[in-house]
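Complex shown without one protein chain; remaining protein chains in place.
Chain lettering (A and B) follows the sequence in which the chains are written, and residue indices restart at 1 in each chain.
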Amino acid sequence: MPEIIIDDQKFTYDKPGKVLQFILDQGLDLPFFCYHPSLSIPANCRQCLVEIGTPVFDRATNSFKVDDNGNKLVQFFPKLMTSCSQDMSDGMVVKTHATSEKVRRAQKDTLEFILVNHPLDCPICDQAGECPLQIQTYKYGPEGSRFEFKKVHKPKRIQLGPRVVLDAERCINCTRCVRFSEEISKTNQLTITARGDKNYPTTAPGRTFDDPYSLNTVDLCPVGALTQSDFRFKARVWEMNQTPSIDVTNGKGTNVDLWVRDNLVLRVTPRFNPSVNDYWMPDSGREAYRLFNENRISRPEIKLDTELIKTSWNNAKETLAEILEAHSPKDVFVLGSGYASVEENFAFKTFFANAGISSSAFVPHVISGSGDGFLLTDDQAPNTKGCELVGLEALSEKSLSSSIKKATVIIVLSEDIVGRGLVSSSDLEGKTLIYFGTNKTETAKTAQLIIPVTCIAEHAASYVNAEGRIQRSMPAKETMYTNRSLHPEMNAGRLDRFGTKFDNWRSDNNRVDAYPVWEFLSQLAPRLNQSVNWSDSSDLFDEIASSIPAFDGITYDRMDLEKGVVIQPAETEAKTI
Amino acid sequence: MTYTFDSEDLKKIDAIKAKYPTVLSASMPVLWYAQEKFGHVNNEVQHLVAQTLALPESHIHGVATFYTQYFKKEMGKYVLDVCTCFSCQVCGGYEMLHHLEEKLGIKVGETTPDGKFSIQQAECLGACGYAPMLQITNDVYVNHLTKEKVDSLIEDLKQDKMPEFESIIPPQMQNS
Partner (left out) sequence: MVNDYQNYKTLILPSKGHLRNVSDYEATGGYKALKDVLAAKESTWTRENVINEVKTAGLRGRGGAGFNTGLKWSFMPKPDGGKRYIAANGDESEPGTFKDRVIFEFNPHLFIEGAIIGAYAIQADAVYVYIRGEYRSWINFMEKAITDAYKAGYLGKNILGSGVNIDMYVHSGAGAYICGEESSLMESLEGKRGYPRVKPPFPAQRGLWGRPTTINNIESLANVPLILNMGSAKYAAMGAKTHPGPVLYGISGHVNRPGVYEYPTGMLITDLIYDVAGGMRNGKKLKALVPGGSSTPILRADQIDGVSMDADSLRTAGSMMGTAGMAILDEDTDIVDFLYRITHFYHHESCGQCTPCREGTGWLEKLLHKIKTGEGELRDLDLLLDLTSQMEGRTVCALADAAAWPVRYTVTRFRDEFEARCKKSVFAFA
């Protein structure tokens, strides 16, 4: 096995690779800016310089030269080399800042140069707290700067595109954004303009950066040159807590992180998953944060005459129970949704099956041609495959209409059938509609009874993407009934852990009055002589795994450790009948 | 003003493309072609070049802004690039530049109100032995400048009399 010696420590490696990536994979530290594992390597920031030496091969004797102790003689390159572009070779000797004064000087000098024209914007820059420039300057940089002149001025706070703001002065010219738009999103909307220290990234003149993946450049940008316009000045990174979750705007199942402060989701960023979305996510997935915060149904509502009035949970449960008891099962139609999780759909189906309603269905939401072959799928819902696997029947629009016509009571989970245009409010006249949902949709307005349920940001539940991979979310936002400090899976940020209640900005306003579907149904169960008791979604999932063969052997732990589990490779996306 | 290439232009552009194995390589020569035709490569002209070559507009913009000889806006009819670098500096290049500024009543980087002359300061133009010197609109070199020569050059240009190419014979070729 070829061997590489880094700071006097021997490592073996089996695949060819670059020195920097190898060093990072070992968990060792080396500063860099322009390098990114999924982009081409320009080696232009010069921050990752190291000393590289290779054993000397003597062509005359056809062997390696050795010293008196029999160790291979190592000849160091005369100049420091960029580790990001340096291929590893057998016997290579690498010296980083840990063992080389030359490397330490180079790192310090490079940072001094970067800071020459970099504006002192930290107090007003969104990047503060997650800024590689800040971190690396603190660790490797000079104490102060010897630069005593006016810095170069460039365009500031330019609305580069609908979602991205450019501050050209902060740019350190790593070219990650330009390379992203050339190599990953392939829209070629960005370029570097001008030359020398007057250069900065921009679009073609008169054009806007409306790339559907534009916000990935904000994640990539190692400084605050590119920032998200609707997150600007909203919160400091250290005030938020970061929770893993799944993108619910389409069937790709892009892994994301939800950033929450005071129980409001303030932004969504992608989470690395080499099998699904690499380091990227579509802009449309980020906009979803509004769904979690705004227009939420909080507290059950019941329709008296034509008006929806807030009511108590007891009243809601009682009303639902009475409706079920008053109707024959064959008059009740239960509709699940690809927008709800596996657990929610399973609980729904099982509960109402116990009540005698045997057929539950869902309507897949697939818009042919709307996908782009990258991270946007034709399938608009995150859990269409999950619904199929749980045993819900996939209905076409026509079948839905006839089912609606035949039924007297319609119980809907998270599916905006009116807003989707599947039915009109006149079709629902005279029917009793019970809506389990998260947001105030058109369908909710036509309901007789509204039960608020938790959204993906508030519960741990699993979703199967269009390729058959099951992944799960974690709760990021508290409801009225969950407590971050007590819940083992809820992340606590700095503000949650430290300080008194006077400097912790916590208000109850943002905590939605909702229960997870399975919990509500468990509360309702005794009233209808059912014995289901699903208090924990993890136990619920174990029940699913033991009762449905497709989920056999899958657990939340497996989903976490393996970054999702493939249930069955999908050849096509969910079909309609 | 709309900028277009007619069928003759497109034929010449095809001939340019044929010199290289990729279309991307034609970025620079076609930008030159556009500048010859329109006098500059402003934003609209850059878009025209990008569309004609089916290349990203941002790429053409990046190329146009990297190289200094492409005029990013309309310039005077005669762009006077005065070299003030290295040998020209120590042989009076700045004196010529300032004299030109005085004579035309504009500063470096500006254009005369009648749109006739623009003055720019240039880096080494490769005429060090014939300093001081200037170049007229990316074309003819005017060498061995003196204040008088500058004055008469301006008078000539005012009447649109372009000086000819001056062939400076190396001394060793003169003696034989």
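Here, contacts are C-beta pairs under 8 Å (C-beta built on N, C-alpha and C of every residue); 3 or more make two chains touch, one makes a residue touch a chain.
The structure presented is a predicted model; accordingly, all values stated were derived computationally and were not measured.
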Pick from A:K10, A:R59, A:R146 or A:K501: which residue touches the chain that isn't shown? A:R146
Hey, which of B:I106, B:C124 or B:I154 is the one touching the hidden chain? B:C124
Contact partner of the left-out chain, one of B:Q51, B:T68 or B:S152: B:T68
Contact footprint on chain A, counting only the chain that is left out: 41-47, 49, 78-80, 82, 85, 106, 109-110, 112-114, 116-117, 146-147, 149, 152, 172-173, 192, 194-199
Can you list where chain B touches the absent chain? 19-29, 31-32, 59, 62-63, 66-70, 81, 84-87, 89-91, 122-131, 135, 138-141, 165, 167-168, 170-173, 176
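Rule of thumb we're sticking to: only the chains that are shown with their structure count from here on.
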Considering the complex alone, what residue numbers of chain B touch chain A? 43, 46-47, 50, 56-62, 65-66, 68
Flag every residue of chain A that touches chain B in the complex, lowest number first. 181, 188-195, 202-207
